[in-house]
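What follows is a short report on a single structure.
Note that one protein chain of the assembly has been removed; the remaining protein chains are unaltered in position.
The block that comes next holds chain A.
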Amino acid sequence: MPNMSLKKHEMPSQAPEVRNKNFLEVALGYSAETAIEEAKRCLNCKHKPCIGGCPVRIHIPEFIAKVAEGAFEEAYQIIQKTSSLPAVCGRVCPQETQCEQKCVRGIKGEPVAIGRLERFVADWHNANSCDLPVKAEPNGRKVAVVGSGPAGLTCAGDLAKRGYDVTVFEALHLAGGVLVYGIPEFRLPKSIVQKEIDNLKALGVKVETNMVIGRVLSIDELMSEYGFEAVFIGSGAGLPRFMNIPGENLKSVYSANEFLTRVNLMKAYQENSHTPVLHAEKVAVVGGGNVAMDAARCAKRLGAKEVYIVYRRSEKELPARAEEVEHAKEEGIVFKFLTNPTAILEGENGSVAGMTCVEMELGEPDASGRRRPVEKAGSEFTLECDCVIMAIGTSPNPLIKNTTKGLETQKWGGIIADEHGLTSREGVYAGGDAVTGAATVILAMGAGKTAAEAIDAYIQSKN
């Protein structure tokens, strides 16, 4: 008999006033009992619309049925067939607009907590299973993956499962891309990312860190000298944008990428870290996406008394996930909506003394369909702060484009690829933020998966 409760089972989490002082994970995950109870809410319906909502097409009702039986390892094996990073996806996917949005139970009441169940199953496997994954029979064909973020890791995992000899090239000293430098520990513990990467290595994926493709090796060299038959570019969109307003190069102005890299990748929040980060009193974060929420919540945890989110549109237009906004508010982040910075003011010896802002009002919808913010005349005011973090977006790094002949890109730098990820160069595929510009982790994974299928078909056709 299914559990007909209209509500999802709550996931225990740290209290806001406790968690905003530490970097430990906020959400604590289901217990086995809660997971089984929640799994029983799934009706195992005929049409399985949830699968259609998942970019990597996990066999959702099938794995949930195993959870309901308490067969957690079997549930993991089902997920693992189609997803390479379930412990990550279960945590950072916006399920409310994907699998859970399509869930039949959501029509009347709350949908089944698919993300929480996926997370539970992956964590259970990582904690309890010693089974090594079954390596595919090697087919002797080599594929290179540039970038070890969600797109690259997914593509690499899928190709390894098909028997390819896959090498992932990463520019930083740690693999994971935005999962290690961008998303903070309290949302996605780095040990979990590491575990997922170890799982991929166990499948036979090789990871070469400290390799900046475009400088140390070109795409052409990978294909001609090193014998890679195809290359997947998943180099992301890591180039930060600035507003180009006065004072932006003052010394306590960060891009969100820099601030988050210091905090997450270099662990500057830890007492004994050799990488410094400013511990400011009053921090203004400019922007309204998930990155802005992450930066603000990190700043709070570093001890800031006041942290502001400064966003030029209204609460309704915030691009961040509702859950992240909710968490930020609970932790004491102050939102300044319809506010736009015009200049950053210089204090002592090049530091920040404040930020001049103007109030905005919403006008007609623009090309993106959102109402365009218009400056309110005479509304200028000064926001007192001693640190500013710019989280207004990123674009693809031009390094690969500049060093790969014949690789066509959009005017704004995105690599042009068809629906299978194929670029203008034979054998060269691309996906994730490198193609779309800054988007979501799961879209990047979906693109990595699609490209892996296309690369497989391409190499098979060459025989």
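Keep this in mind: a residue touches a chain if its C-beta (ideal position, glycine included) is under 8 Å from a C-beta of that chain, and two chains touch if they have at least 3 such contacts; residues count from 1.
In this text, contacts and distances are computed from a predicted model.
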Chain not displayed: protein name in its UniProt record ("NAD(P)H-quinone oxidoreductase subunit 4L", "Cytochrome C", "Sulfide/dihydroorotate dehydrogenase-like FAD/NAD-binding protein" or "Nitrile hydratase subunit beta"): "Sulfide/dihydroorotate dehydrogenase-like FAD/NAD-binding protein"
Contact partner of the left-out chain, one of A:43, A:136 or A:212: A:212
Among A:272, A:368 or A:463, residue touching the chain not depicted: A:272
Selected from A:257, A:290, A:339 or A:409 as touching the chain missing from the view: A:257
Given A:21, A:81, A:173 or A:376, the one touching the chain that is not displayed: A:173
Among A:71, A:239 or A:343, the residue in touch with the chain that has been omitted: A:239
Footprint left on chain A by the chain that the document does not show: 171-173, 209-212, 215-217, 238-240, 242, 244, 248-252, 254-255, 257-258, 261-262, 266, 272-276, 278, 349-350, 397-399
